[in-house]
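To keep things clear, I will list the structure first and then write my remarks on it.
Note that this complex is displayed minus one protein chain, with the remaining chains in position.
Up next is subunit A:
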Amino acid sequence: MMEKMIFGRYIPADSIVHRMDPRAKLIFVFAFIAIIFLADNAWAYGIAAIYTLASIWMSGITVRFLISGLKPVMILIAFTFILQIFFAREGRVVLDLGFLTIYEEGIRQAFMISTRFLLLVFMTSLLTLTTTPISITDGLESLLNPLKKIKFPAHELALMMSIALRFIPTLMDETDKIMKAQMARGSDMSSGPLKDRIKAVVPLMIPLFVNAFKRAEDLATAMEVRGYRGGEGRTKYRLLNWHIRDTMALFTLIILAGILSWMRFWL
């Protein structure tokens, strides 16, 4: 089941979206999140949806793949949709079953909120699906760099993120190993009353934490020995390259923002 889940995963491929500068993609996604809130009618949502589908199409990822990979999120969206329909109490009555009344406004709200949610999930997934975590980290560091003037630790934050990313699989393996070792000793983590199960987790967490601290200490030593003394005076191995396509992508987003605000404020 976890295999099929694509939330936060990177799928290697060679599309124009994959090749975009991570900084452009980050700005793009954050700007899109803001812009989508400009939409306030079905037409505007339709345009935003077309724009999103076009972006997905350019990445070579299929919508079907996205939907099947995001199943838990889809269920959540369906649930929000139903709640909206049942609980809105405005506008004309569409259906009256006595115990349940459905209003026109409810249907409208349900469609708009779930479309917005869906488009946001699609766009953010598109970022993580087409960008390696390390590129996202590099992009973020570069975007946050100006904030160093106000003592914001951009380099440290990026380094922390990249070390965390590097150690996730290592710690997962270790958790698995400790779990098996405890199971071999007769520990039961998957059945019995909740209180017992929580108790069974303690002998898992303690060795995991102790080892993680040991690893952190070793890693700090290894870094210092290789000359690490903070972000000052460091050069970068991975260079970010801004191309015309990155400017163009942001340009199309400005057009989208223009259209949506025009529909909202002038129409």
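Rule of thumb we're sticking to: a residue touches a chain if its C-beta (ideal position, glycine included) is under 8 Å from a C-beta of that chain, and two chains touch if they have at least 3 such contacts; residues count from 1.
Criterion: contacts and distances are computed from a predicted model.
Asks: Determine which name in "Energy-coupling factor ABC transporter ATP-binding protein", "L-beta-lysine 5,6-aminomutase beta subunit", "1,2-phenylacetyl-CoA epoxidase subunit A" or "Alkylation response protein AidB-like acyl-CoA dehydrogenase" the UniProt entry assigns to the undisplayed chain of the complex.
Replies: Record says "Energy-coupling factor ABC transporter ATP-binding protein".
Asks: For a quick check of understanding: of A:Leu165, A:Ile178 or A:Leu208, which residue touches the chain that isn't displayed?
Replies: A:Leu165
Asks: Among A:Arg64, A:Arg92, A:Arg185 or A:Arg226, which residue is in contact with the omitted chain in the full complex?
Replies: Of the listed residues, the one touching the omitted chain is A:Arg226.
Asks: Take the complete complex as the reference. Which residues in subunit A touch the chain that isn't displayed?
Replies: Counting only subunit A, the missing chain is touched by 133-134, 162-163, 165-166, 169-170, 173, 214-215, 218-219, 221-229, 233-239.
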